[in-house]
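All protein chains but one are shown at their positions in the complex.
All chains are identified by letter, namely A and B, in their written order; residue positions are counted from 1 within each chain.
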Amino acid sequence: MIAAVLSLTLLGAALGIGLGVAARRFAVEGNPMVDEVAALMPGSNCGQCGFPGCPGAAAAVVAGEAPPTLCPPGGKALAAALAEKLGIELDLSGVVDEGPKIALVAEEICIGCCRCIKVCPTDAILGAPKQIHNVIREACTGCGNCIERCPTEAMSMQPVPMTLQHWVWPKPAVA
Amino acid sequence: MTEILVLLITTALVNNVVLVKFLGLCPFMGVSRNVDSALGMGLATTFVITLASAATWMLEHWLLAPLGLGYLRILTFILVIAATVQFVELVVKKASPGLYQALGIYLPLITTNCAVLGIALLNVQEKSSFAVSIAYGFGSALGFTLVLLIFAGLRERLALARVPAAFTGAPVGFVLAGLLSLAFMGFAGLNFK
Partner (left out) sequence: MGLMEKIFGAGWGIHPADRKRPAADIPLRRIATPSHLYVPLQQHIGAPARPVVLVGQKVAKGQLLAEAQGATSAAIHAPRSGTIVSVGDITAPHASGLPVAGIAIEWDGEDRWHEPDDLPADPFALAPEDIGRRVAAAGIVGLGGAAFPSALKLNLGKRSGIHTLILNGGECEPYLSCDDRLMRDFARETVEGIRLMLHATGAREALVGIEDNKPEAIAAMTAAAAPFGEVQVRPVPARYPMGSEKHLFSTLTGKEVPADGRTTDLGVLVHNVGTAYAVQQAIRLGRPLVERIVTLNGGAWHAPGNCVVPVGMLVADIVTAVGLKQDPARLIMGGPMMGTQLPGTFVPVVKGTSGLLALTADEAAAGEAQPCIRCSSCVRACPVGLLPLEMAARIRTDDYAGAVDLGLKDCIACGCCAWVCPAHIPLVQYFGHAKGELAARDRAKLRTDATKRLVAARAERLEREAKEKAEAAARRKAERAAQKAAEAAAAAATADRTTEES
């Protein structure tokens, strides 16, 4: 009886100490995966995914709490990149990529209040007090933060029109 | 020497731990979606099985048998295996975060991989010598890795095939595993005499 208790205790203690030493030796600061995943994300911290900024979203994706398709501005391309990074099987056929959208100012309603400018994560809105604002198309990420801030509903999200340069052959339908 | 060599072949092929003895099916189905993570899983399991074979032999012959503590066998073996797996997990997490992410829950689950405990217990049952125990463990692990790699390769091809909707995913994977098992049963005809 004593032999059994003693041997198990000793064995457990020895293995525990060994593992403790190994844990020190192979300690990893944070989760390197999270940093790698965060590097893939747009980094605009727009909050459309419902997580606190891109680092938060990255942590959630790595932890498996969110699907790789969580990022609307990143679209299909980001989803595929994330899935590959995390080794997750991803069925993109179900994902409806509505295509990129960008904000547009209705110039006849804009009162030049500058509220949207303050929330734009990429400084994509050009304007000054009492001047009609405008969106720099190339810089807009389509996060939609400005929409709710506009007191006159002059901001709206519009799909980026399809051009010859962006057109992609549709995938052949499988018979 | 010949005995060890024959033992390696018989454990890896003839008595394959997965396809003939049907042990360790959980990682076999779970981590065989691509060859890279299958190889990682195979290597991790090989390390654990080989090390556990040696450690359990020592435990059995130097601790349990002399003290007549045979009833503690499973308990102590699991303890050693769990510690080894924890160690592997720490190393993998440090060395290859990508592989760590890809293996996910299946890495700690090596602890409960019945192939690992099974081999340790079979070694005791067969009253094998130390060298034979290690060869038995290493050969079985080799067989496990081989089968995992073959199966992952086949599943990569299978992903390209047009499978009827009802069979997509796991069902056709099981059909494939069955066929592969049939193929490995063929090694039973090998005669070393």
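As a working rule, a residue touches a chain if its C-beta (ideal position, glycine included) is under 8 Å from a C-beta of that chain, and two chains touch if they have at least 3 such contacts.
As the structure is a computational prediction, the values presented were derived from the model and not from experiment.
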| item | value |
| --- | --- |
| Residue of A:15, A:86 or A:124 in touch with the missing chain, whole complex considered | A:124 |
| Candidates A:28, A:80, A:113 or A:157 - the one touching the absent chain | A:80 |
| Residue numbers in chain A that touch the chain omitted from display | 40-45, 73-78, 80-81, 84, 92-93, 120-124, 138-139, 141, 162-164, 166-172, 174-175 |
| Interface residues of chain B (partner: the chain not displayed) | 159-162 |
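The working rule: only the chains that are shown with their structure count from here on.
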| item | value |
| --- | --- |
| Chain A to chain B touching residues, read off their complex | 3-4, 7-8, 11-12, 15, 18-19, 22-23, 26-28, 31-33, 36, 62, 85-87, 89, 174 |
| Sites on chain B touched by chain A in the complex | 33-34, 37, 59, 63, 67, 69, 72, 75-76, 79-80, 83, 86-87, 90-91, 93-94, 97-98, 100-102, 162 |
